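Every protein chain of the complex appears in place save one, which is left out.
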Amino acid sequence: MIRNTAAQMADALAKGETTSVELTQAHLDRIAAVDGQVKAFLHVDSQGALAQAKDVDARRAKGEKLSPIAGIPLALKDVLAQKSVPTTAGSKILQGWLPPYDSTVVSKLKAAGVVIMGKTNMDEFAMGSSTENSGYGPTFNPWDLTRTPGGSSGGSAAAVSAFEAPLAIGSDTGGSIRQPAALTGIVGVRPTYGAVSRFGLIAYSSSLDQAGPFGRTVLDTALLHEVMAGHDVKDATSINAPVPAVVAAAKSGDVKGMKIGVIKQLQGEGYQKGVQTRFDESLQVLASLGAEIVEVDCPSFEYALAAYYLIAPSECSSNLARFDAMRYGLRTGDVDGASAEAVMSATRDAGFGREVKRRIILGTYALSSGYYDAYYGSAQKIRTLIIQDYAKAFTKADVLVSPTAPTTAYKIGEKVDDPMAMYLGDVATIPVNLAGICGMSLPAGLADEDNLPVGFQIMAPAMQDQRLYQVGAALEAALLTKWGAPILSKAPELKGAK
Amino acid sequence: MSSLSRDDVAKLAGLARIEMTEAELVELSSQFGLILDAVARVQEMDLSGVKATSHPQPLENIARPDVVLPSLSPEDALSGAPAQEESRFRVPQILGEAE
Partner (left out) sequence: MALPTYDEVIAKWDPVLGLEVHVELNTASKMFCSCATEFGGAPNTQTCPVCLALPGALPVVNEKAIESTILIGLALNCKIAPYSRFARKNYFYPDMPKNFQISQYDEPICFDGYVDVEIDTEEGPKQFRIEVERVHMEEDTGKSLHVGGATGRIHGADYSLLDYNRAGIPLVEIVTKIVPGTGKYAPEVAKAYVAELRDILRGLKVSDVKMEQGSLRCDANVSLKPIGSDVLGTRSETKNVNSLRSVERAIRGEMIRHAELLNEGKKVKQETRHFQEDTGLTRSGRSKEQAEDYRYFPDPDLVPVTPAASWIEELRATLPERPSLRRKRIKEEWNVPDKEMEAMINADVLDIVEATVLLGADPTKARTWWLGEISRIANDQNIAVADLAITPADVAEIVALVAKGELTDKLARQVVEGVIAGEGKPSDVVAKRGIKVVNDDGALMAAIEKVCAEQAETAEKVRGGHLPAAGALIGAVMKETKGQADAARVRELLLGHLGVQ
């Protein structure tokens, strides 16, 4: 049952072939069997999940009209506030914190009857690309438990990849949904900035953050996307427009006559051979389906990484100032006579990990007087150039594409002491965040040299998210025919698995 | 090569209210050089005449009506407090003065 897609599960629920309680219990059993190895979850809310499942079953029995994914279990990245459920953002500084309110995304999930099974592991405050920066230990890639699942939404991606949940939610500030999706062989989407409410999303970089859906198929991901997106009056950066018709697009999957733009700067040198090979093949597949492949030039993208690593730390240095031991979270150093200032500083030293401290200091520097124009100010101008390059490219193509990540999943510990090497992994995903547009990663196959998943990235203009699903569905269907079975069927079986 | 000295890092850590050990200060200072070089690339481009973008979407004038909605109960508000007294957050002795 757990190997089905969410769409198939929804069908079974609708037909009465199974109940949400059965479905949820099956997934809780799977988690119990394999999460000791994968470590995708920080907190499993069995009681809460089964109660939610029971409630949905009752509503369905009464004949209530329900959302298409009502009753389906889901894994939630621990970056979203869920009332009375431990929410840590992967940080020790929030250990034990129980939010007194629900984020808007959680409210929408509850209203739709989706069953939230638990909170997943992540790089601390979403800063990282491997989930190794979690304050609670790393998550392991179900494809190879010695490797990372990517990050920062590594827990959510691993949970879906390991069949612990058919659906999951992550957040993507520099690629943190798309890159883990690529490294774990699943689908992940970073919606247009402003399409999903950030109210209750613990902030890392406010102008770049966006929550988004994971699924094992393009359609599953679309079903979740439609439920979680939408305007929110509590988020001033939220777009007041209808959610693009992503489910319809996922069902149509027709690329005939579409122009597909390959970004010159995001491929070739610096990209692992196997990654490039799978990418080129996917292009051929799309061409064979009737799409036209064109090349586009986005020169400012060379500076995207640098701009990101100025903007994101600057915003985060300010966003994380609220963690000061005064109103919630960790408090340490509160010994006789210690001042509030001393307690703040001691707590932030104890509660924040190395990468978070690194970015806060970098951000503090980039914003400090005398440096603003050279650093933060300049980075915001690069952003304008990136937006302009995308705008130009989108006059030549309906969607733009690239490999999602330059490499496949790397070994745990390999890059954790080399921040620059880690940052380079985001080179293909970051431009999307800087421009505020939408992007998807879906499986393009396995790299020949290591048999590890490779991701294919599709990018579309702001509020044209349905194009992602249209092209994604077409490619997915064609590749499925080519492979004979979904890519995940090639993943090694986990010990203790049923 | 641009870099931050250990003292520079210490000053920034003070502004950011993060107490750091000597070892942490030295390590950060050494790593910063590389990062700063990378990010200093933004200055390579000719950015004269380019406007800064602080927002990906061109939204303007988003505001809410002046209407009162229910607040949290004081129990909920104080639920995460490391220390509280008489329905207020209790914090250690404050050294500095208010702005």
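When the chains are written out, they are named A and B in that same order, and each has its own residue count from 1.
In the analysis below, a residue touches a chain if its C-beta (ideal position, glycine included) is under 8 Å from a C-beta of that chain, and two chains touch if they have at least 3 such contacts.
Quantities reported herein were computed from a predicted structural model and do not represent experimental measurements.
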Candidate in contact with the missing chain, chosen from A:Pro73, A:Pro99 or A:Pro149: A:Pro99
Option from A:Glu302, A:Glu341 or A:Glu414 whose C-beta touches the chain left out: A:Glu341
Candidate in contact with the missing chain, chosen from A:Thr120, A:Gln179 or A:Thr364: A:Thr364
Option from A:Asn4, A:Thr18, A:Ser252 or A:Ser318 whose C-beta touches the chain left out: A:Ser318
Chain not shown: contacting residue from A:Ala203, A:Leu266 or A:Ile387: A:Ala203
Those residues of chain B which, in the complete complex, touch the missing chain: 15, 17, 54-55, 59-69, 71-74, 77-78, 80, 85-94, 96-99
Missing-partner contacts on chain A, residue numbers: 80-81, 87, 89, 94, 97, 99-101, 103, 198-203, 205-207, 233-237, 314-315, 317-318, 321-324, 326-328, 340-341, 344, 364, 367-369, 372, 376
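Heads up, the rule we're going with is that only the chains that are shown with their structure count from here on.
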Centre-of-Cα separation between chain B and chain A, whole angstrom: 24
Touching residues (chain side chain B, partner chain A) in the complex: 4, 8-9, 12-13, 15-21, 24, 28, 31-32, 34-35, 38-45, 47, 50-57, 59, 62-64, 72, 76-77, 79-83, 89, 91-96
Residues of chain A that touch chain B when the two form their complex: 97-98, 100-101, 193-194, 207, 233, 236-237, 239, 300, 303, 305-307, 309-310, 317, 321, 324-331, 333-334, 337-346, 348-349, 352, 357-358, 360-362, 364-366, 368, 374-375, 377-385, 387, 419-420, 423, 434-437, 462
